[in-house]
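What you see is the complex with one protein chain gone and the rest in place.
Chain lettering (A, B, C, D and E) follows the sequence in which the chains are written, and residue indices restart at 1 in each chain.
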Amino acid sequence: MQASSKEPQYLKSEADAASKSLIASQFLKTRSNLNQIVNNADNNFVKRFYNLDHNSYMEGSLTAQTKELMGLSVSAALRCDDCINYHIIQSWRLGATKLQQEESINIALIIGGSIVIPHLRRAYALLAELYSDPQ
Amino acid sequence: MQASSKEPQYLKSEADAASKSLIASQFLKTRSNLNQIVNNADNNFVKRFYNLDHNSYMEGSLTAQTKELMGLSVSAALRCDDCINYHIIQSWRLGATKLQQEESINIALIIGGSIVIPHLRRAYALLAELYSDPQ
Amino acid sequence: MQASSKEPQYLKSEADAASKSLIASQFLKTRSNLNQIVNNADNNFVKRFYNLDHNSYMEGSLTAQTKELMGLSVSAALRCDDCINYHIIQSWRLGATKLQQEESINIALIIGGSIVIPHLRRAYALLAELYSDPQ
Amino acid sequence: MQASSKEPQYLKSEADAASKSLIASQFLKTRSNLNQIVNNADNNFVKRFYNLDHNSYMEGSLTAQTKELMGLSVSAALRCDDCINYHIIQSWRLGATKLQQEESINIALIIGGSIVIPHLRRAYALLAELYSDPQ
Amino acid sequence: MQASSKEPQYLKSEADAASKSLIASQFLKTRSNLNQIVNNADNNFVKRFYNLDHNSYMEGSLTAQTKELMGLSVSAALRCDDCINYHIIQSWRLGATKLQQEESINIALIIGGSIVIPHLRRAYALLAELYSDPQ
Partner (left out) sequence: MQASSKEPQYLKSEADAASKSLIASQFLKTRSNLNQIVNNADNNFVKRFYNLDHNSYMEGSLTAQTKELMGLSVSAALRCDDCINYHIIQSWRLGATKLQQEESINIALIIGGSIVIPHLRRAYALLAELYSDPQ
């Protein structure tokens, strides 16, 4: 069968996330700065891995939104704060609700146990900012 | 917000899985035998954990099918064969396609790396049996 | 058999820990702030998990002190700084000696390997403050 | 402070465990056969690590029994069946009750999550045999 | 900088490994059978990942032998028996000595801790067969 290959349609940009949330803004800026250093090193293998990574979350038999929420759940279970932040922002950009994000983290919590809780706490801080009502 | 609480509607039973697949049959039998031993021990905390675990996969803001596929992806990333088998069977019972199962494992593969491959191989053996054409 | 259900008798409070140790004080404050955000989200499943987590460390066939030291050992082996801090403070509140805490971390060190050492270093910084002689 | 250094007083031998439980018997035999192969290789570093590992579970500020139960909890959280079997047998030899063993596994279950369950099931099968009433 | 891209020169074949060692023979056969099932599923993403995985171990700034021994060390630290078997066989095919293989496992042992020992034992059983004197 064919792997997915269609770029998702984002409802919002990374800049939207950064302007809505200070946590998102700081995360995205640090990530961008470090990725620039990685790009400068120009390692072919890393580029190929990044490319394959990007392709994992395309529209396919599962929607891009579902894949990003799945990425969130796996990242929370593996306890990677940067990965959690990234997939929360991506899911938000693709229109996932706050409750869908919480339920994805709950799957990680039950499978991964209380060791997930410190990461859950920080995830909820980002969710609170991204889904806050406009003032 | 309220956590999900509605039991999913299964399209097929565990017995259907066992009659379709030898791998499923052996897995379900061993799991049932061992769960009987756990039940006999009658440890209250374990019972409460099992109950909470069961509740994690109810219909909610995400469908039960999506949650089972998410459970598959997390289980593959955490490299737990029994958990992988369980969530593949549950997803199959809820009508997930073979490609949806493969894409869930792909998320685990890119996030978790080549260390996932031995488990992916065994997962594909179960998928091949469950989704084989009737003869 | 019955799971444990009796609240432990703490010899000291979280406030005592915070006044004795700057590391404890900062950890407890950040944890409290983030838990407030989690509480505000009011997710039923998370509440149930927190409740079950709380019940895990009750007096039982093992004392609450032993369970907290065990929680420390598991947390160190799983390399979770926040969890290590929490169980060190709880064990201190229940009267564990510094050497008992060190021996619990040693079990994590031998089972988990040198990858535990960065967390052991930070744990010892907290232990040094909590068990320092009054001036 | 001084690390522990006193050998524990075992109430029962490995042979007692093997005669009480088929699971224990098979585990101990396979382990012994493989350790013979490791011994034949005569790698100095491995010998030194084995020696340090042995010293971790001596009587100290924590009793040897508590350390073995702690080893069980860490092993269950890290999901290592051989390690779980070993520490269950050691704890049994040192007089731990079945409920103490269950509570040690419960700490691993809440911290490590449902991914621990397949290992918990197999642990309970060994516990059932070791703690069965004589006929 | 450019990633490595040159195929290594193997001194021995997989068939040589299988004829020298029963453990290798059984591992390679099971692996081949399961890979056939994966190939039949024809998932594009899995194929691309397998291809990238293959490219990771080409001759480069580090020799292919060093990379395979490094793969052995990482696999032992991550506790993946199939991966350990694979990299031991690959390192053997590229002319690594038994002691080089042992030292690679020792790095995993000190970093990963005693939880690595059950896998070390099984690794030594394969090493004993592959490096046995001809009779």
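Convention: contacts are C-beta pairs under 8 Å (C-beta built on N, C-alpha and C of every residue); 3 or more make two chains touch, one makes a residue touch a chain.
Source: prediction; values computed, not measured.
Colleague: Considering all chains of the complex, which shown ones does the missing chain contact?
Modeller: By the stated touch criterion, the chain not on view contacts A, B, C, D, E.
Colleague: Write down which of A:10, A:49 or A:131 is the residue touching the left-out chain.
Modeller: Of all options in A:10, A:49 or A:131, contact with the hidden chain holds for A:49.
Colleague: Taking the entire complex into account, which one of D:56, D:91 or D:104 touches the absent chain?
Modeller: Counting the whole complex, the residue in contact with the absent chain is D:56.
Colleague: Quickly run down the residues of subunit A that touch the omitted chain.
Modeller: 31, 34-35, 37-38, 40-41, 43, 45-46, 49-50, 53, 75, 78, 80-83
Colleague: Which parts of subunit B face the unshown chain closely enough to count as touching?
Modeller: 77, 109-116
Colleague: Mind pulling the subunit E residues that touch the left-out chain?
Modeller: The list for subunit E reads 1, 3-4, 52-53, 56-57, 60-62, 66-67, 69-71, 73-75, 77-78, 83, 97-100, 102-104, 106-108, 110-112.
As a convention for this text, only the chains that are shown with their structure count from here on.
Colleague: Stepping chain to touching chain, what's the minimum from subunit B to subunit C?
Modeller: 1
Colleague: Of all chains present, which has the mean Cα position farthest from that of subunit B?
Modeller: Max centre-to-centre separation from subunit B belongs to C.
Colleague: Could you put a whole-Å number on the gap between the CA centroids of subunit A and subunit E?
Modeller: One centre to the other, that is 33 Å.
Colleague: Return the distance between the CA-based centres of subunit C and subunit D, expressed in whole Å.
Modeller: 24
Colleague: Just give me the whole-number Å value for how far the CA centre of subunit A lies from that of subunit D.
Modeller: Computed from C-alpha means, the inter-chain centre distance equals 40 Å.
Colleague: Give the residues of subunit A touching no fewer than two other chains, as numbers and ranges.
Modeller: 1, 3-4, 52, 56, 77, 98, 102-103, 106, 109-112, 114-115, in rising order.
Colleague: Chain contact topology under the given definition, line, ring, star, complete or other?
Modeller: Basically all the chains touch each other, so complete.
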